[in-house]
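Here's the structure, in structure tokens; my notes come after.
A single protein chain has been removed from this complex, and every other one stays in its place.
To keep things simple, chains are lettered A, B, C, D and E as they appear, and every chain counts its residues starting from 1.
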Amino acid sequence: MLRASERALNGWSAIPSPFLAEAMAHQGFDAITLDMQHGLISYDSALAMLQAISTTDVTPLVRTASLDPAAIMKVLDAGAMGIICPLIDNAAQAAALVSACRYPPAGGRSFGPTRAQLYAGAGYMAEANDTILAFAMIETADGLRNLDEILAVPGLDGVYIGPSDLSFTHGHDPVTGPDHPEMLARIDAIRDAARRHGKYAAMHSSAIDYCVRMWDRGFDMVTAPNDNRLFGFGAGMLMEAMGRKPGAPQPASGY
Amino acid sequence: MLRASERALNGWSAIPSPFLAEAMAHQGFDAITLDMQHGLISYDSALAMLQAISTTDVTPLVRTASLDPAAIMKVLDAGAMGIICPLIDNAAQAAALVSACRYPPAGGRSFGPTRAQLYAGAGYMAEANDTILAFAMIETADGLRNLDEILAVPGLDGVYIGPSDLSFTHGHDPVTGPDHPEMLARIDAIRDAARRHGKYAAMHSSAIDYCVRMWDRGFDMVTAPNDNRLFGFGAGMLMEAMGRKPGAPQPASGY
Amino acid sequence: MLRASERALNGWSAIPSPFLAEAMAHQGFDAITLDMQHGLISYDSALAMLQAISTTDVTPLVRTASLDPAAIMKVLDAGAMGIICPLIDNAAQAAALVSACRYPPAGGRSFGPTRAQLYAGAGYMAEANDTILAFAMIETADGLRNLDEILAVPGLDGVYIGPSDLSFTHGHDPVTGPDHPEMLARIDAIRDAARRHGKYAAMHSSAIDYCVRMWDRGFDMVTAPNDNRLFGFGAGMLMEAMGRKPGAPQPASGY
Amino acid sequence: MLRASERALNGWSAIPSPFLAEAMAHQGFDAITLDMQHGLISYDSALAMLQAISTTDVTPLVRTASLDPAAIMKVLDAGAMGIICPLIDNAAQAAALVSACRYPPAGGRSFGPTRAQLYAGAGYMAEANDTILAFAMIETADGLRNLDEILAVPGLDGVYIGPSDLSFTHGHDPVTGPDHPEMLARIDAIRDAARRHGKYAAMHSSAIDYCVRMWDRGFDMVTAPNDNRLFGFGAGMLMEAMGRKPGAPQPASGY
Amino acid sequence: MLRASERALNGWSAIPSPFLAEAMAHQGFDAITLDMQHGLISYDSALAMLQAISTTDVTPLVRTASLDPAAIMKVLDAGAMGIICPLIDNAAQAAALVSACRYPPAGGRSFGPTRAQLYAGAGYMAEANDTILAFAMIETADGLRNLDEILAVPGLDGVYIGPSDLSFTHGHDPVTGPDHPEMLARIDAIRDAARRHGKYAAMHSSAIDYCVRMWDRGFDMVTAPNDNRLFGFGAGMLMEAMGRKPGAPQPASGY
Partner (left out) sequence: MLRASERALNGWSAIPSPFLAEAMAHQGFDAITLDMQHGLISYDSALAMLQAISTTDVTPLVRTASLDPAAIMKVLDAGAMGIICPLIDNAAQAAALVSACRYPPAGGRSFGPTRAQLYAGAGYMAEANDTILAFAMIETADGLRNLDEILAVPGLDGVYIGPSDLSFTHGHDPVTGPDHPEMLARIDAIRDAARRHGKYAAMHSSAIDYCVRMWDRGFDMVTAPNDNRLFGFGAGMLMEAMGRKPGAPQPASGY
């Protein structure tokens, strides 16, 4: 996907539903990320949803709940083609992420690609170290401070910006902060640093116009508002047409 | 709900996801119907989704897969407050539907409201015959022909029009047929017949503008495009804003 | 179990939980019946619960949702050792029940005991017609009227009395009716008729004292208050000890 | 598949496991049938397994539990591309099967292909009547007697022979009967009758050598021993190599 | 709940069953804790059970399996209104617990309250730091030794005494130890220390009389015997009434 040097539009899945994942994979996304942190997705749900996405040629990624090597290896064995790992604050954490994603000698991933080999074929073992994407989330003040050492970690494919937590840990509101000029400047700085290191810069969003603006800002991968939000936008259109008061905005899991 | 003589906007749920059902119940619908016919919802899913809807005061209905008294009684025991039964073609079928929804002596519903009593309280047994809604779907040429005898069945609360199958069985396309003048005339005629019999007339829809127009046409209950369609509308808005070709239209289960 | 001419105490399971089924199988019951009619148990739940009960030597039975031969055969293949079929009103229905439970030439059960053979061993095919129990529920005025022809059906093992629906269809309250002298007389008459035909008479209950009294009345199998009720009794003891107002009585699924 | 006039090797799935279904779809079968009659597969399992098979280009079929139009339509909406219906005894039943598989005016299938349209694309509605396979199982003495009228039903694609039940209902053992000369003669006669009517003849098997022989006998589709049996063959090879007594033969669901 | 300065009776749920959770929420408890440590409850079960409890106004809490910030945040996002964290041995661990439960700047909880916001409404983000309860379990000799430093951790709401492990690590039997005078003295000392620090003292129990005595001892929250035990008490009553030997005592998960 990204290695073919195209930019990617990434769907974000928070709802544990294999059918919705399959439906989402027909909407026009290049990749879909299963959010196991703020989404309601467990390992069992993720496994079923990875199968559902595999009915199409959309690239399946997983945002893990944390930097837990066993959990990372388990979703890779289940067929995830990349990991977005939250809350990476320093180079040691980024190196641990890379190690969990790479077979020896490049890393310490244990061997046993139970479903991944079905999905990706007999060449999986040979190609996995080159094709599995490892993204470190930059979403804390610490992570931003240590950005250069993180980007210098060999084998890391890129950084993924979590604008809400990044805003929160810089004293801004997590919902409105991502559009504050101060935060936008930080976001641009992360993108530029990634480029200097020859790495991908990926960006999260929770609103359609923000998604468009981030795409225009040149990120390599931009995430769209999640499944729950898209559903809410559709429901909002309906309620407006019916002259009804809309429901509360759907929570945007996965900031 | 309907007995309070207000008109109702009914959400239509085809995706087996308790979280999505809960989210949907916060969007502003008066009722939500779990579609066990064309939706992907099984009894197990329905049970979990009925619990999810019960976190709000939205009225939970079920469209069963068929006129199977055991299946009807089982979702009533699980807490459904009404049944929309597909493919009712004559008075005998409508009477069987009513019987499955009513305790003796009004009907033959077997006693054992396992979850319904938790949901609706200790008075459930005494009130169930008056509060459980029984809707017969009119969606075939036979059903239309026998409309008067169906509407004359004691205990039936109303008819629910399935415009796609009704179009299909009258030689029209199931997607475009519901907007054909000939079909609209039939639809209005059903509404008028229901009124003459003092019964509710409820109407299905799969597009927002059609939903609005049906509401304006005065049906007692109008169903909105289903969850899957609402999700697709939101995704379409995104893809349009991103300048991308939209995915294929989401299938509108539950015609 | 019953063939060893002992009388049986039957647990009644309404809650879809394999662990609770396993726990129940350690409480001292001779048999446990999974209630797929008024209980919240689906085929998937039943399969897992049948496995859970098979960790002990308690006899697993199923009360099906209806007289549906395919559903009966499917739970038999999953390992149920007997069927309690609701709402049997005449000999033809009883004969259909027997046919669904017996391999040719005794009946029309289709061959394929996928899990049953694991559970019961290689001799299953040869022994199944003799060991699978088929109970017809007598719980309507029609069923009572046709009791003799039902009991005369070859291959039927016995009748199972549903006192709530039997009361309801005779104009009594389904909760208090089973203790009305008129209903008790009918219940005794069913027991006596079964004996005359050399068949088992089994009896349902939803309260502990009623269960004890029915046992003393000499039924071959007496069902205890269901899992949900037993839980409620325990919770009631707690609330009483704490000086709190108890919760509403747990609904007694499976009358 | 069959319409391309090639013969097909059909895998048979009895174990409710989406992963095993996906693994099976990589073994070299042309089609895989989910057995909802004697297999342990529910609607929920079937839905997940249909998604799993859709990750490959293997054709997904379903053997339903019975001739229940609502259940047939529901698995078609979930993406099954054909139905094998058990216990068809006469032309009326065969016609009901065809009707459940065909949209008007060819049949009475209700419109709402919720997942099928995702799987098969936007042309689904137009093509479904031509591509959905409808197989009537011939597995009783009645079915055999009425074979010609069954084969004459318009829209039926073929017959599927269930040799175990066919043996059982003709007084033979369901396990050894299918290889009895008398039964083999009947089986050949069914194949020849199908050819005379220009319809497919499909054949079940539960052992590898029987499968090979049936293929050589010229059936249009031959089913392999089911997943559970294949697993048992592999385990048997292991136990033999280890010098251990093998486990009991795995039950061959789906005769 | 507790902030309204009433004392609370807490139900304890070990069985992974959404229906049983809903039934339990109607029994008269102020709060129900899902035990993800010794109970059989996974994240998937917990999510469904949190929805079930949300049909009532009972406060849902979770006892996590360990001090894993990602797991804590994930159940909070799913709607848990408080955390009981096992095996807290020192102030650093207690501080990590508090951090996982509080948004910046009070802690390091990542933002994305996917279901919590549905459950608790639009004000969730603003109120969460004040309403989410954080209880540290004191259940080891180390924890007891460091009690004062634990109670001094800012943001900690209280301590929750695990009398079985506390007994076990002090050389007493985990079942009988909690009633040993030496242990009761330690338990009282913990309660008194909590009061000196202005924090809540909560107490576990596995028997009804012990629960009553702990309530009388003045704890702010007392946990009742778990769901499995309550079921066992009810079953024991039945078996006693029937003159049968009771089953083995139900294990009291969640000491």
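What we mean here is this: a contact is a pair of C-beta atoms (placed from the backbone, for glycine too) under 8 Å apart; a residue touches a chain by one contact, two chains touch by 3 or more.
All values derive from a computational prediction rather than experimental measurement.
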item	value
Left-out chain, listing which of the shown chains it touches	A, C, D, E
Option touching the unshown chain, where E:G155, E:P174, E:G218 or E:P246 are the choices	E:P174
Absent chain, residues of subunit A that touch it	42-44, 47, 68-71, 73-74, 77-78, 103-105, 108, 110-118, 121-122, 125
Hidden partner chain, residues of subunit E it touches	14, 16, 37-40, 42, 44-45, 65-66, 68, 86-87, 139, 162, 164-165, 168-169, 171, 174-175, 228, 248, 251-255
Chain not shown, touching residues in subunit D	9, 15-17, 19-20, 23-24, 26-28, 40, 208-209, 211-212, 215, 224-225, 227-235, 237-239, 241-242, 244-248, 250
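Methods note: only the chains that are shown with their structure count from here on.
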item	value
If a chain touches subunit D and subunit E alike, it appears here	A, B, C
Homomeric contact subunit A-subunit B: same or different residue positions, threshold half	same
Centre distance in Å when subunit C and subunit E are each reduced to the mean of their C-alpha atoms	38
Rounded Å distance, subunit B centre to subunit D centre (Cα mean)	34
In subunit C, residues with contacts to at least two other chains	16, 40, 42, 44, 68, 228, 248
Chain contact topology (line, ring, star, complete or other)	other
Which chain pairs touch, all of them	A-B, A-D, A-E, B-C, B-D, B-E, C-D, C-E
